[in-house]
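The following block contains the structure, expressed as structure tokens.
The complex is shown incomplete by one protein chain, all other protein chains being positioned as in the whole.
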Amino acid sequence: MTSILEQVLQVGFLAAIFRIATPLALATLGEMFSERAGVLNLGIEGIMLLGAMAGFTAASLTGSLWLGLLAALLAGALMGALHALLTVALGLSQHVSGIGMTLFSSGLAYFLYRLIFGQQTVPPNIKGFSTVPIPGLSEIPILGPAVFNQFALVYIAILAVPISAFLIYRTPWGLSLRMVGENPRAADSAGVSVIATRFQAVILGAALMGLAGAFLSMAQFNAFTFGVVSGRGWVAIALVVFGRWDPWRSAGAALLFACVDALQLRLQSTGLGHIPYQAFLILPFLLTIIAMALMSRDAVAPAALLEPFRKEER
Amino acid sequence: MPQPSPLIEMRGICKRFGAVDANRNVDLAVAPGEILGLLGENGAGKTTLMNILFGAYAPDAGEILVEGRPLRIARSGDALAAGIGMVHQHFHLAARLSVLENLLVGLPGKGGRLDRPGGLARLAEIGARYGLRLEPDRPVSALSIGEQQRLEILKALFRGARLLILDEPTAVLAPGEVEGLFEALRAMAAQGLGIVFISHKLNEVRALTHRCVVLRHGRVVGQVDDPAATSSAEMAQLMCGREIVPPLRPPAAPGGPVLELAGVATSAHAGMRLRDVSISVRAGEIVGVAGVSGNGQRALADVVSGMLTPDAGTLTIAGTRIQRFSPRAVQAQGLGRIPEDRMTTGLVAGLPLADSMVLPRIGTPAFSRAGLLDRAAILAFVEEQIAAFDIRCPGPMARAGSLSGGNLQKALLARELAFNPRVLIAAQPTRGLDIGAARFVHDKLLELRAKGCGLLVIGEDLEELLILCDRIAVIYEGRIAGVLEAAEATIARLGLLMSGAGGHA
Partner (left out) sequence: MLRLEARSSTPAWFNLALPLGAVAATLISCSGLIALARANPLAAYGVMLSSSLGDLYGLTETLTRAAPMIFTGLAVAVAFRAKFWNIGAEGQLMAGAVASCAVGAIPMPGAVAMPAMAVAGAAAGAAVALVPALLRVRLKVDDVVTSLLLNSIVAYALTALIEGPWKDPMGGYPISPPIEETAYFPILIAGTRLHLGVLAALVAAPAIWFLISRTTLGFAIRVTGENAGAARYGGIRVERVLLAAAILSGGLAGLAGVGEVGGVRYQVMSDLSPGFGYSGIVIAMLARLNPLGVVPAAIFLAAVMTGAEAMSRATGVPVFLGDVIQGMALLSMLVALLFTGYRIRRTASP
């Protein structure tokens, strides 16, 4: 038991938690924006992949990491616009459109990557983001190096949480967003454009998903490989539910999941023997299903989630 | 007394939904400080008219004038800007948001943030002026229905409404809360607000409004200039009309009871619980159930149809008490059912007509054997019924949703009548049908009666019930308020029972 404690209190472990949590938190926030407006985006896995590819490619070709991030944001936003076109403007099934988006985006990502870089025995990599210590704060014992000597994107993700919360809870746009997701008819009769708000939410959300993907290829792995996303998108869907569609709770859920993930990585090397590490990976999914079963989901999810809005319906 | 110039004027408003004329050439005017009642039965076109005023629908013809100037209201934002506010029947509120948030939605903020201090100040101001107050940070889900309605009103006042439309506001209120609402409305009128009060409840209209416009079948059929001095009976007459079609109903020769409800009580269902309902239908007679929608008809129909298990009381069909409530159970005893809503519960729009017509009895030997569909038998049955009932359709395989209302109703009748029911329950059998189709349905029902079937017909159309029924029961707030024999049933008497004004209320 003490060995586990030792593991946990290592700086490296704490730093790993934040690293692992960053793409999850960004993706979860993105999905949260979309769902808060009433649109489920099951294309998240594919959009993250496309963002990872776009970011990596742009950075590799131009030499600028920040251009890469921009490319990832744009790629995500573009896919978001497509999903919004299908589900909000045309009112098509959000489930099927999302699955289609995942299949299409991931296929496109692999295709374009192979086209640009060709097939190489040693996959190309870039000099990705390096950690940026924040002067002063990074000197704090244990917490300092763990939290304040991280990639720039980690800081962005950390900041994204309070910014998202502010946006959602304290601005008129955020209020419109919430209203559209709870009672679009009420929003409409208050003068809010349901279609426009949903478009904005989905596009913003997808851009964040693209950014999440970019972190994976540009900071964590410094390469674009086939397993670079490997299910993190689906985890984000679960984390949104777990986080009750709230930015702080979602970020907390992402941290929790990252803890468990970092722990199982550590435990693999120390060998906890009889418990397979997959048990820890399964845990968040299982907990989410249980949580969904326990809390009457209707009481917590945005009330108008999955309902297309059509005017003049009698 | 000099007439103040109208706040709002609607001229020649027409609106059509598909084949139905919801509003026909309607003229309406509201003066500042006036409480105008808009009276009519369900489906008369009141809500549609107000939805046009509020920008939810666009009129097919006619114009709207605000303070004498014509105005195009394309969306709710325009109406709000013009000072028109609406309190909907089904509240336009987000349950999970707070009172203040529901008020602020759609308003620009201050410096990029929600204008909380401004909102609180406005709320306080309205509270002082009209006496309407609510705690700003309570979630709407924690408010009582009466408080939620108060919030709906506050929303309109918050935006500076000078005309307030209320759509059946007392439908959701307890009797004690109604007076509170009326006081608030009177206070607002005194401050110069114009108010349109949509209702079908005569007592309330007489108590509250200064003037009253009556709609029937989408048209203005009359105006009452002094509701307080007019009797409910007169107003009921205007609302329900006096177009009597001579009944062709031979005298009844009823046999033994085929349907008996005794002491039936249910929990809340579609907004109303049944409290102690006892009705008996004998072979060869038609018993009607009249009432304004929302008084327990849905629960009653569902109990008889086997869809709802009562908490107390019994249902007996042809002498057999129903133990386990299910559609198949009541059907097995010879009960035929015509659902109230053709398209949502009656037929399956996306599938062939044939599927809908055999649906209730698909598991019986008539249409299947050992789990396999007997397609030949199904097709033969459907074609037979199409011919017998003259159902206009391209064929048995046409999508059910492509048939007209009248033909769909014929199909629903056919699928039950073909099995010679001992008793039939029909809810709103001619709703949305044109005169010809309605007449067909009436003839068929009377035919059944002549053959010795007992019928229970639930409806809101009093003329129809007077044509068909040997006895008419009136349902009000989950109880039978009274039963009238055909000879003594008049529209006026029924109207009184229906609005809780007469009998035991």
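Observations on the structure shown:
Each chain gets a letter, A and B, in the order it is written, and its residues are counted from 1.
Heads up, the rule we're going with is that a residue touches a chain if its C-beta (ideal position, glycine included) is under 8 Å from a C-beta of that chain, and two chains touch if they have at least 3 such contacts.
What you are looking at is a predicted structure, and each value in this text was computed from that prediction instead of being measured.
Between the chain not shown and the residues B:Ala318, B:Val348 or B:Leu379, the one that touches is B:Val348. Looking at A:Phe13, A:Phe221, A:Trp234 or A:Phe309, the residue that reaches the missing chain in the full complex is A:Trp234.
Check B:Arg186, B:Arg328 or B:Lys451 against the missing chain and you find that the one touching it is B:Arg328. Within the entire complex, the positions of chain B that touch the omitted partner chain are 58, 74, 305, 307, 326-328, 331, 337, 339, 344-351, 355-356, 359-360, 362-363, 368, 371-373, 375, 394, 398-399, 401-402.
Residues 40, 42, 46, 86, 90, 92-93, 95-97, 99-108, 110-111, 114-115, 231, 234-235, 237-238, 241, 276-279, 281-282, 285-286, 288-289, 292-293, 296-298 of chain A touch the missing chain (whole complex, contact as defined above).
The rule we apply is simple: only the chains that are shown with their structure count from here on.
Per-chain CA centroids place chain A at a distance of 47 Å from chain B.
Remark: chain B residues 17, 54, 56-58, 75-77, 80, 86, 88, 91-97, 101-102, 104-109, 112-114, 155 touch chain A in the complex. The residues of chain A lying in touch with chain B in their complex are 170-172, 175-176, 178-179, 182-183, 185-192, 303, 312, 314.
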